[in-house]
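Just one protein chain is left out here, and the rest sit where they should.
Letters A, B and C name the chains as they come in the text, with residue numbers starting at 1 for each one.
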Amino acid sequence: AGTLTTAVAIDPASWDPIDTFLVDWSSAANNIYDGLTARGADMKLTPALATSWEFLDDNKRIRFKLRENVKFHNGEPFNAQAVKFTFDRLLGEEGRKGPQQSNYNSIERVEVVDDNTVDFIMKQPDPVLLTKLAGYGAMIVPPKYVQEKGDDYFNTHPVGTGPFKFVEYNPKDRLILEANPDHWGGAPKLDRLVFRFISEANTQVAELQAGRIDVATLIPFGLAPTIEKSQNLSLMSVTGPTVVSLRFNTKDGITKDVNVRKALIMGVDRDAIIKAVLLGHGKPIASFQSELSFGNDPALKPLPFDLAKAKQMLQAAKVPAGAPVRIDFRGNDATFREVAQATAGYLQALGLKPALQPHEPPVLLNDIIPNGKTGEAWHQAWGGWTFDYDNNAYLMYHSGEKWNPYYNDAKLNEMLEKQRLVYDVKEREKILQEIARYVADQALELPLYNQNTIYGVNKRVKDFDAPADRRFRYTKTSVE
Amino acid sequence: MSDITASSKLLNGPLLSVRSLSVEFGTERGPFRAVKDVSFDVSPGRTLAVVGESGSGKSVTSLAIMRLTDYTGGRIVGGEVLFQPSGGEALDLTKASDDKLRDIRGNDIAMIFQEPMTSLNPVFTIGNQIAETLILHESLNPREARLRAKELLQKVRLPDADRLLDRYPHQLSGGMRQRVMIAMALACNPKLLIADEPTTALDVTIQAQILNIIRDLQQEMGTAVIFITHDMGVVAEMADDVVVMWKGEKVEQAPVRDIFTAPQHPYTRALLSAVPRLGSLKGEPLPKRTPVIVMDGGAPKLVGDTHVQNTADYAKPILQVEKLTTRFDVGKTFFGRVTHRVHAVEEVNFDLYPGETLALVGESGSGKSTIGRTLQQLVEPTSGTVRFNGRDMASMSQGERRRLRQEIQYIFQDPFASLDPRHTVGYSIAEPIIVHGLIKDRKAIEKRVHELLVQVGLQPQHAKRYPHEFSGGQRQRVCIARALASDPKLVIADESVSALDVSIQAQIVNLLMELQEKRGLSYLFITHDMAVVEKISHRVAVMYLGQIVEIGPRQAIFENPQHSYTRKLLSAVPIADPERERAKTRIEGEIPSPVRAVGQEPAIHRMREVGPGHWVAIEADALRGVA
Amino acid sequence: MAGFITKRLLQALFVILAVTLIVSFAIRLSGDPAIMLMGGGNVTEQDLQNIRQALGLERPFHVQYLSFLQGIFVGDLGRSFIGNTPVSALIGQALPATLLLAFTSLLISIVLSVPLGIHAAVHRGRWPDQLIRILSLVGLSFPNFWLAIMLVLLFSIFLGILPPSGMEGPESFVMPALTMAIILTATNVRLVRTSMLETLSQQYIMVARSKGLRDRIVLYKHALRNSAIPLVTYIGVQFGNLIGSIVIVERVFNWPGMGTLAFDAVSNRDYPVLQGTIAVLALFIVLINLAVDIAYGLIDPRIRTE
Partner (left out) sequence: MAAAQAASSSRSRFRSLELVLGILFAGGISLAVLLSPILFPDGGEGMDLMSRLIPPFQDFKHILGTDPLGRDVLARVVVGGRISLVVGILSVLGAVLIGTFVGLIAGYYRGIPEMLLMRFVDIQLALPFILVAIMFLAILGAGIDKVILVMIATQWVQYARIVRGSVLALREREFILSARAIGVGNGRIIFTHILPNVLGPIVILMTLNVANNILLESSLTFLGLGVDPLIPSWGGMLADGRTYLQTAWWVSVFPGLAIMFTVLGLNLLGDWLRDYLDPTGQTSK
């Protein structure tokens, strides 16, 4: 019993699964909808609306057995038709207008076998598909409701099969859900969930301190100690998907030279930054992925911090003293602002002349990066919810990708393409690790850290599983 | 002297007793003592006239009595001002609390300020400003107050009082504003009325009525009056006692008869000798300069000589005014339709010749200033033509018009308002020289400014002062100097000598006449002072309700006035002789107003020639116009 | 008067046209909403094309702008790119929140600054003046988000009497309005003070005093109205500034207003929402300034002549 209030940063404006890519959507909607599969706070994949699945026809067909006697919140039955409808919608006209379709392009179509069985016919292999079915665009929606009420109504009055039912939505302010006692996984312990949209970190913390929210999702590291010290609050810090690196311009400037890039990496004390700026809420990384990520190789170690060696290498590469290093970054990322300054401090110690250039995010995203207008380096933060290195690596290193304006390497391209066709887990992992090593070898980026996901939680909240990816599912949680 | 002895002494004595009052100003050049050790008494029902040199501290003394010097940066550095309010203890106003002072101000002691233009708040209606005092001191409600305000306006002979209540100060003529000020001061039937040059902007007929009102008040309520004036005729008519001030000190005090018959101090004598007397040029066709006695240090000295002003050249007029009409819109509906207009000037015709002085006299509000402003292109005429040197002004180019502004100078009726408060008077005087490029060299300009200041009776070091640091008369002289600076051909002088003491006035008048002789200047001289008119003008035009009702050679007008209004005007002139029977003229009845509803055009009366160049309006026509 | 007002309203229409045209044009130079909508994941050029087509962004600029204008005339401001919500619904919700906040803070500021400014002017050079002047500067020395956080720390966390954010009851107005009012007041106090000094040296003020009027009447009736022109003008200008700076205050206090709406619209390159909000805000700013111009004539009859 009781109400739990969670603050998330952004109001996604639509609760339709195919309209959004925002984590904040998932933070709330993960309680409204179910997917065929699910992933808990421990990041393990479990059955959800599908009870089991098997790969047929040389992996070209995947057959799902569906859970029976499940009803949508509006009373509509969940069945194979609903699954087909969901994916037809996602892959059809409707889905084309949203950002989710492209994530599921590997699916050719969905076929109804019987009321409780569906087949997914694959266009091409997709090793990550089962994970993708646990969230976002693959959340199952009620066909009759959507068809009758229309898309606009559905946007603001979502209906799913999840543990909580929609009650009220005030745009830019809050979303209110109530318990769905008939949920197939059992009735949740809480009566009500409130999600408030608060985009300013200081405000979230203030609300948390004032006891008006129970869970804060946006906590600047500078305020972490305040929460830790507070009597009725606790700070939860878990390894999350977000990794941060400084990507290098491999085409122009001093960073053209791989040795210079390596020197830059060695010249920055990443451990010190994690300790001082992130206050320990992060881990060093050697490749652009978190340790939870599929494809992560614990054996791959980051280049060590060695100022003297770095200086030497710069000298060897004939980099003049005071050579400029410009770093472009997202201006609204307060944490990175500090990290960037600290990094610049180290670059300065190397005898270089760093400059930091903040940008409005759309500008960085639309113009500076894709059009190759960055300085010697730029800020890249990434947090794929699938926890699969493919998602990061392909977009970052494959030639022609928007995020990769400079680097074009046939060997790397080939490896990236190849792993996408491999279902064999072991083999795919091997290729991914190879990619990571290759990238590290070419020093395409300065891997900074894997940033923890931190929550500020009121101590009255019990059984709060802190999910690494912020996709809450408050089925077991309760409040005092 | 302690308060207690003071009050016991005052019990049956004077209402106000000023004892050794001294007032000082802190200026940038160090402290300046404007009033030194001045003492006098005023008793209920009596009038004390204060006369004296311009800048001698008259206004400052009166401000100090009400303790208003506090707000002008002045400081009472010595003396006391004992006031006996209704039935209560005598009170030293220099030490009274703010609350007490507020009770007294406006209620027991009221003041009419010297400069009516700047004394009214520009953003409130006349009605509002009068009613305010009544609501405060007489506890009237707004409706009653408005009614009373209307009565007061009628009492000071303002036409169309009802509508006037809703008009703003800038829509009134100088004399109208002055009467509003008077109405305001009289509102609460004060025990003591301080009137600082209350009638300078009024024509003599209205002046006579205002003086009557004050006398009535004295008789009915026992009001004591301090009357500051330069007009010795008014002094003779009004005063019981006279105080003469000179350079911040009281130099003489005596009953009015004694002052006129046996002046003691040399300054008093100099002053009286300068008083212009109506009829002094009887039989003479041309105006005449006469020598004046001025104070040189402490001793009187005779300057100037007698000189007939034979300067006018009637060959070709410098200025021709034909059918000049100027109207103002005063009533407008929300949709911008005009409902009422002020017919300020209606089809006025006259010529002015080089070297000639034309005096424009007439009732207050009859359109004299408006004519001046129209000639100076400050107001757009509604119709009519004005020719300067034969050229129609309307057809002149931008450049020609600007040049015209060098050749025609207009001296504003209110000197304070017409000087930029942010510039020194030296700068203001130099400005016409600079903008018309008359003198190029900076040193030479400075020299010329000093010269001009000396000519108008000021000192070269005054150039560095700002307008607010001058007395009313001093400012007026600054304006005259400024007008003369551009070396004009025609000067329009609007009440330009009215704030000057007669001695300075005589000097300025002589200066103007001298310049006329040397440079062939023409003057359009707007004034209410008939004695000055007689002395200075070649011809006279008399205005009434926006039209010229009589125009002709000075001698003809003064010795053979034809129009009834002209006659009334001449008979109302106060004579500087206390022995004369005090005039008791009282004009009753409807006061004609120049405000008319749209479509109701006034009748233009025809003129007939009664002597050479002497034209008079046919009165039957005028009456039809009024009706 | 009526003529003047109709003329100015027509001009206001032109101003709004110009403003929306500038904004619509400029925003299209600085980023592609399709990319923003895709969030930078797995996107192909084809995907982007699809989205642009769906949003009607492939049409030439003038066509897009004209259809926006057509929409305005039938009261349809289009739909948000995000969530497909009608822009008019978004504005309908945000506008009252912002206007309420803006007017409350303006009101607070006027109520505070007029007496303080007058007091400072009257006591010029002495301690009340110095104190008021220095205090007003403290309000100017820290940015509004900083002041906001301080207020939150004080009232919500330390004293626990006001909600730190959100628009709920009347108590939630206190801090956002105060934050903005502090800064406005700092400016207004000084403006009132200067204009008062100018007016207090006029002769008619002395005349008013000679009538025995209470200081309050002399100052608040006679002097204030004569000093009001710069103040009233500045309030008109401030309203514009207020709308500009309200973005930050709304963010800090999580106020669901126009500032947030416009800021998010810019960040997401959500053209319809941005165009709509700017048009509505422009309308208000223009109307306020029209009111100011009309007020001139009411304040000072001498200006009425034209």
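We adopt the following convention: a contact is a pair of C-beta atoms (placed from the backbone, for glycine too) under 8 Å apart; a residue touches a chain by one contact, two chains touch by 3 or more.
In this text the structure is predicted, and so the values were computed from the model without any measurement.
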Among the chains presented, those that the missing one touches: A, B, C
Among A:N59, A:Q81 or A:T226, which one is in touch with the chain left out? A:T226
Selected residue (touches chain absent from view) among B:V51, B:I65, B:I104 or B:M117: B:M117
Omitted-chain footprint on subunit C covers residues 11-12, 14-16, 18-19, 22-23, 26-27, 29-31, 122-126, 133-134, 137-138, 140-146, 149-150, 153, 186-187, 190-191, 193-195, 197-198, 200-201, 215, 229-230, 232-234, 236-237, 240-241, 243-245, 247-248, 259, 262-263, 266, 274, 278, 281-282, 285-286, 289, 292, 296, 300, 302-303, 305-306
Please identify, in ascending order, the residues of subunit A that touch the omitted chain? 201-202, 220-223, 225-226, 269, 272-273, 275-277, 330-334, 337-338, 340-342, 344-345, 348, 354-363
Using the touch rule from the top, list residues of subunit B that touch the missing partner. 25-28, 70-75, 97-98, 117, 170, 376-378, 402-406, 409-410, 412, 414, 417-424, 431-432, 435-436, 466, 468-469, 482-483, 486
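Here, only the chains that are shown with their structure count from here on.
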Chain occupying the most central position, where position means C-alpha average: C
If you average the CA atoms of subunit A and of subunit C, how many Å lie between those two points? 38
Nearest whole angstrom, what separates the Cα centre of subunit A from the Cα centre of subunit B? 87
What residues in subunit A touch two or more of the other chains? none
Contacts with 2+ other chains: residues of subunit B: none
Complex interface listing, subunit C residues touching subunit B: 1-4, 200-215, 217, 221-222, 225-226, 299-302
Sites on subunit A touched by subunit C in the complex: 12-14, 19, 21-22, 96-99, 101-103, 151-152, 155-156, 170-173, 196-200, 202-203, 206-207, 209-210, 212, 360-363, 365-367, 391, 395, 402-403
Note which residues of subunit B are touching subunit C in the complex, please. 63, 66, 68, 71-72, 98, 101-107, 110-111, 113, 115, 118-124, 132-133, 136-137, 168, 170, 181, 184, 332, 334-336, 416, 468
